[in-house]
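Here is the structure we will look at, set down as structure tokens.
Left out: one protein chain. Kept in place: all the others.
Here is chain A:
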Amino acid sequence: MADPTASEALSRLAHRFRAALGERAVISDPVELATYSCDGLTHYTATPGLVVLPETTEQVQEVVRGCAELGVPYVARGSGTGLSGGALPRADGVLVVTTRMRRIIEIDIPNQRAVVEPGVINLEVTRAAAPHGFYYAPDPSSQQVCSIGGNVAENSGGAHCLKYGFTVHHVLGLEIVTPDGEVVWLGGKTPDSPGYDLAGVFVGSEGTLGIVTKIVVRLLRAPQVVRTLLAGFRSTDEAGGAVSAIIGAGVVPAAIEMMDALAIEAAEASVHCDYPRGAGAVLIVELDGPSADVAQQFAEVERHCREHGAFEVRVAADDVERAEIWKGRKSAFAAVGRISPDYLVQDGVIPRTALPEVLRDIAELSARSGVRVANVFHAGDGNLHPLVLFDESVPGQGERAEEVSGAILDLCIRHGGSITGEHGVGVDKAKFMPRMFTSEDLDTMQLVRCAFDPAGICNPGKVFPTPRLCGEVPGKRKGVHPLVEAGRAELF
């Protein structure tokens, strides 16, 4: 740590937090600190100045107050599975880790709500509700390890977003510690809380507006039946045609997932999922709901698949076969490791109808650059996860992969889509924000940031490429701010 004042502030905080939270809640040993140096996006690393592991809201409040008093930046961290570097710590700051805040405070079936602490693992909520016939709908692929607090910060989605929405649709209330150290509730157990929907804005704010310490989530009645099919097509164009036909027929499946030939190859190499031989694309379609409705719509889905060129359709007869079908899809990310030493996971969104065109463009990009791209995605909502393959040991390949990965985001923007559908902006995509939004758009988002965190100490440097100085006249800024240029102020 270069800055002596920062290191002095941190040692004062370490002392203060040890006294207030106990010895085992504070980590300052350099070796132990290093284990927190990145999240799921491993190519950005920084060793945190200090790590604290609070167990209660009051302890989080104590930590935030300490940081606020000394102007020390802090970053919240859940399970550290984020894929955009949102939980990347700061060497001059405190990392607040929620792994000891793991109580499920209440499973309230009559009100269809659960109240949980932020460190609770996503799947644990469903496990707790399941005996009552209820579940928690948002199911990111990382659901066995990621925390609800991290889900709230990222507005995480999953394979079932198309029908059931994202985290924000299932979170009703948040207890947060604001960057000035107050504990407040945003929303609660009921909908339509009077006032601005600050809970709605907080969800997806990537840890930049405060630390969430309690979360009220909606529980849903588990569906009567779930039916899943796997269809093999010659090409992604045919599979895309089937998706359009299904949606066009007024069916809203719980999930429609697509994998292309290279992604299938990877999955086969890794988990031997035995997908249809010779397929250029597979679709996984899942329907859930009341049995008679599902039966009728399922028959329609099967028909649309065959009419659009499916040469093989497999229907899962039971939960075991259903898990078999999902196995290849769920392991796809990890599986590309079998066919490529290194890879980047991209996360972009396009309008669903642009799928065929964008997939062709990606294929062309890949051919032109010599960089292989495997496609695995949520076809129902146009959320692409291209896996860009490369070999770090070959000079120049890493850079070329980054270029292709960035070019894919530009494709998404050009088609009216988004630079992220679920992994967030974090540090990774901040530089892309100005390609999707005007400076006025970004400035307006910053008004929210300034209301919550005027001092700019809560997860600074994430999401926004050029944060504004709070307190200046909005909307009139061009170029570098004079105060910054004069070296009299720093942008957070």
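To be clear about the criterion, a residue touches a chain if its C-beta (ideal position, glycine included) is under 8 Å from a C-beta of that chain, and two chains touch if they have at least 3 such contacts; residues count from 1.
Everything below uses one rule, namely that contacts and distances are computed from a predicted model.
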Checklist outcome for this item: Among "Ferredoxin-like protein", "Ammonium transporter", "3-methyl-2-oxobutanoate dehydrogenase (Lipoamide) E1-alpha chain" or "FAD-binding PCMH-type domain-containing protein", the omitted chain is listed in UniProt as "FAD-binding PCMH-type domain-containing protein"
Checklist outcome for this item: Contact with the hidden chain, among A:Gly133, A:Pro341 or A:Gly370, goes to A:Gly133
Checklist outcome for this item: The one residue from A:Met101, A:Val168 or A:Val358 touching the chain left out of view is A:Val168
Item to check | Interface with the unshown chain - residue positions in chain A | outcome: 108, 110-113, 133, 154-155, 157, 161-162, 165-166, 168-169, 173, 178, 182, 184-186, 188-198, 200-201, 203-205, 221, 223-224, 244, 247-248, 250-252, 289-297, 349-353, 378, 381-383, 416-425, 429, 433, 436-438, 440-445, 447-452, 463, 474-475
